[in-house]
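To start, the structure itself, in structure tokens.
Every protein chain but one is kept in place in this view of the complex.
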Amino acid sequence: MGEEVFLQVRNLSKSFGGVRAVNDLSFELYKGEILGIIGPNGSGKTTLLNLVTGFVRKDSGKVVFKDNDITHWPAHKICDIGLVRTFQIVRPYATLPAFKNMIPPLYSPRSKRSASGKLGDRDAVAIDLLEEVGFERDAHVPYKLAGSLPLGYLKRLEFARCLAMKPEIICCDEVFSGLSMAEIASMVPLVERLQKDGITLVMIEHRLRELFRVANRILVINFGEKIAEGVPREVMKDKKVRKAYLGEEVEL
Amino acid sequence: MKKILALVISLSFVLLTAIADAKPIVIGVATDTQILDGFATIRGLNLAVEEINSAGGINVKGEKRPFKVEIMDTRDCEPGVPVSEALLVLEKIILDKGADFIIGPGRSEAALAALGLIANYKKIQLLTCGGLSPKFHGTIAENYDKYKYAFRITGESRYMVEEAMDLLGGLNSKYGINRMFVIVEDVAFARAGGEIASENLKKKGWEILGYERYPAGTSDFSAGLLKAKDAKAQILFVMGEMAELSILINQWNDMKIPALPFGNYLGPAMEPKFWQVTKGRAAYTIVNLVNAGNAPSNATPWTMKFCKAYEKKYGTEPEGYGTSSGYMAPYIIKDAVERAGTLDPDALVTAMEKTNLVGVYGRVRFDPKSHQIIPQLDPEKGAVGTIFQWQDGKRVVVYPPKIAMGEVKFPPWMMEYWKIKKK
Amino acid sequence: MAEEAIRRRERLDRGVKVRADTVYAISSWKEMMFLLAPRALLVIGLLCAPLIAPNLYWQRVICIFGVYALLAIGFDFLAHFVGLVSLGGALFIGVGGYISGICNHYYGISPALSIPIGTLAGAVICTLILLPTLPLRGVYFAIITFTYPVMAERIICAAGILGGTDGIPGLSMLPSTWVNQYLILGIVIVSTFVLRRLVNEDIGIVFRGVKDNDQAIRASGISITYYKAVAVFIAALLGCLGGAYMAHLYGWVGISLFAMDFSVFPLVATVVGGPGTLVGPVLGSLILVPISEILRAFGALRIVFYSLIMVLFILFWSEGLLNWARRKYEQFEHWVRV
Partner (left out) sequence: MNILVYGLINSLLLVLMALGFALAYSVSRVPNFTHGALYVLTGYLTWVFLNRLGLNYGLCIILSIASVTAMGWLIYQLTVIRVRGMPTSEIIVTFAISLAILEFLRWRGLRGATYVLPVFHLSTIHIYGVPVDAQRIIAVVITAVIVLALWLFTHYTKVGLGLRAIAQNERAALLLGIDSDRAATLALSLGSALAAIAAITILPMGNINVATGYDVLVSAIAVCICGGLGSWTGTILAGFVIGFAQMIVVYFIAPHLAMVVALAAVILILIFKPSGLFGRQKELEERV
């Protein structure tokens, strides 16, 4: 994991009506690392993600990715240069087979470029990708209707969608939430493999244990402000963090 | 075998036709039945057809044939209805209902668009109302051989303007009135009328103080009226068919604008009911009814006869523009057919061109080039128009002089504003 | 009663259908027929229409049907595959009609050329006009598209350009009634199948995404506005073609090409025929146009009639004719005890 700053976020702010969802927040992302972002409910994690990936307009602040200022770029353009994301609530084309859900990313300008113009049979590519993220082909899972798949597969589908984009950064919005222990257990290696393949990840999580296993650094936010940053273990020792999580005056 | 069969069939066919001798002559009325012109036409037409049929029908080479009327709504004066709709109706009447003669359609735009169709199917078309745009017979004159099947048995903007100018000229010489403000509805015939009027009156030394176009659906004419007032207009030259024009008259009266509204075509103000619906605010409004007979007058002996008959059948005076021409249409057709002795279109065209009968609104004769009925001031010489003024609840014909039943009066507030007195 | 309570209706896909949908190679004649029959029926039906039309008038009705059908297809495509409810069919008709009218009248270009020009140029122009409104959705897009034709009409009236309220008469007509009919019918058939194919291609999936999964689309680095524009362009092509054709069908163009009927009828046709099928609208127009002709005698009442039909369908039978027929065709229904 190099020290090169890959994505830089400076003094980001956003407020809805009176509420300051994200307040003057800054952080860096280094190439190849996994950055975990944690915080209590409503602390503005998802908003932060939306801001960075351009799905919500920024009030103020600056976002730089690969030395182009993407602060005011539209979402699709940001994705187009390799900063892609997953969604917490997965909304697939329920009426289509799983592999058809891979069409939009494969159809996108970016993957057309990366496939040097001619991209073979999209369906085939899609099925390969799905298999990569753990859709058992011989069990015909890729052919099942997306609507009929269990949540675990849908989350994997999200990953596959991102992979189809040949991403450089993936922002994962609570990939573990709502999954059974077993599912999570099988998800963790996938995340690790992504990192091995040289993809940088930002992970928003509630499931701290699993997150701490994979994450290199942790960013803790509360009320839209950064309250701590550092190596997983260290972070939890921080007073503010424990207050935020466990309330007042708890001794360890 | 076959031959015999064919023979039998054809024979029986001949026999049948021989038996069904009273094969009716179909008059197809394709007009907007929802607006006054349209439905006044239809009333007039039905009246005439009844009279003719009860009198034994039309004598085609000794064979008596009755009239049959097919009416279809073209909705062509409604907003949001494509003219192609009207054309489709025409085709339905011609092809489906087998009409031999076509009446309508009303709106200038539709009438113009229809010319081509009529030419294709070679049916005689009589324009009884609407289609006042000079462009209509202009087009016919330009391309006679193609469009010769269309005739217009009613006045048109340009001539109406001449009448108007004649009347206004009279007022001018009598009272020294020469300041005019023009307000027209934003449709072809009205704009044409307005422009022609302004030009010609300018030549006659009138001052044209303004020219305003209002689209259908206008609910407030204060702007135009106040402009007219500020410009010290003496005549409000109004032209249009939209019902909203009654708002104009109301506001004119409410504001006591010292100018005389001259409706050279004023849809709503033609109706006998107009006085009631405006609560008498219509007083002094002058309206051009285009053809005599749309209001009681003594244009020809026939005129009053018609008015009586109409009142007897429908319980009201002839409603307005289109009534008398609608009434005359069948008679003109009858006359032409009987002289031609056939329904062959080209023969009919020549017969029509030779038409010369004294009808409800004077002598009917057509200009051989443009097939426009020849207008005149003297009912003996040609078709006369009628201009009336609303005077205490009645439509008093004030023009042309030959048939006039009264004099133009001015509203009191105008009299005092302009100190009007006979020179 | 209790007897009734435990019975329910069960629907089973016909075996053929199941295979025909998923497996790409269709093995037997039976299956081919199963798929071909309905399509063939439609095509042959349309192609025979002119032959069975009793007289010239009805043949003319067929032409009108063609125009409305094109509009309806366009509407269905926009509304149910891209999620843009356009009440501005009249805009397409008008622009297409006027352009080809202008080409023909002012530059003397023959219909053979002016119709394509009208179609293409018209579509481009319509797309450009609508471009700024594309980010809008639902009610907003519907309303603004509804105002565009009215706007165009008023402007032409007010400015008195392009023949003002008189319109441009005396355009050159199409050679013969047969050309008239088969031209438009051909176009209808082709465009129907092309569009149906299109929406099942990958781009179709993207369109559907634009409609109801736009987050996923944007997260895939695809510009929604771009694909909306493409969709509008396609719909505009159909509409403008209809308009251009109409111009030469009657040899006349005028502001009434922007009339509301053109915006309303496609709605009815689609609702009745079966939304989201693309063939449904054709079917709808095929039923409604003649009906409205037959009802012509009733004058204004016939508008009442078909607006009521529209309400009833959308309230009580929103799947529309085609979807229903299709269900019947592809599934057995029978009562089973539970």
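Order of writing sets the labels: A, B and C. Residues in every chain begin at 1.
Methods note: a contact is a pair of C-beta atoms (placed from the backbone, for glycine too) under 8 Å apart; a residue touches a chain by one contact, two chains touch by 3 or more.
In this text, all values refer to a predicted model and were calculated from it rather than measured experimentally.
Novice: Just to verify: which one of C:S28, C:N55, C:S110 or C:T147 makes contact with the chain not shown?
Specialist: Here the residue in touch with the unshown chain is C:T147.
Novice: Looking at the full complex, which residue from B:E195, B:E212 or B:E353 touches the chain that isn't shown here?
Specialist: In the full complex, the listed residue that touches the missing chain is B:E212.
Novice: Of the residues C:A158, C:V179, C:V194 or C:V336, I need the one that contacts the missing chain.
Specialist: C:A158
Novice: Looking at the full complex, which residue from C:T133, C:S256 or C:T277 touches the chain that isn't shown here?
Specialist: Final answer for the missing-chain contact: C:T133.
Novice: What residue numbers in chain B mark contact with the hidden partner chain?
Specialist: These residues touch the chain not displayed: 34-36, 39, 78-80, 186, 212-220, 222-224, 226-227, 243-244, 246-247, 250-251, 254-256, 267-269, 271, 273-274, 277-279.
Novice: What residue numbers in chain C mark contact with the hidden partner chain?
Specialist: Residues touching the hidden chain, for chain C, are 79, 85, 87, 132-133, 135-140, 142-144, 147-148, 150-151, 154-155, 157-158, 214, 260, 264, 267-268, 271, 298-301, 303-304, 307-308, 310-311, 314-315, 318.
Simple rule for what comes next: only the chains that are shown with their structure count from here on.
Novice: What's the chain with its C-alpha centre farthest out from chain A?
Specialist: For chain A, the chain whose C-alpha mean is farthest off is B.
Novice: Which chain's mean C-alpha position is nearest the mean C-alpha position of the whole protein set?
Specialist: C
Novice: Quick check: how many Å separate the C-alpha centres of chain A and chain C?
Specialist: The separation of the two C-alpha centroids amounts to 42 Å.
Novice: In whole angstrom, how far does the Cα centroid of chain A sit from the Cα centroid of chain B?
Specialist: A distance of 77 Å separates the two centres.
Novice: So in the complex, which bits of chain B are touching chain C?
Specialist: Against chain C, the touching part of chain B is residues 33-34, 72-73, 75, 79-85, 87-89, 91-92, 94-96, 108-109, 112-113, 115-116, 133, 135, 139, 186-188, 191, 215.
Novice: How about chain A: which of its residues touch chain C in the complex?
Specialist: 53, 55, 74-77, 79-80, 84-85, 87, 91-93, 96, 100, 103-110, 122, 143, 161, 164-165
Novice: Help me check something: in the complex, which residues belonging to chain C touch chain A?
Specialist: 22, 202-203, 205-206, 208-209, 213, 215-224
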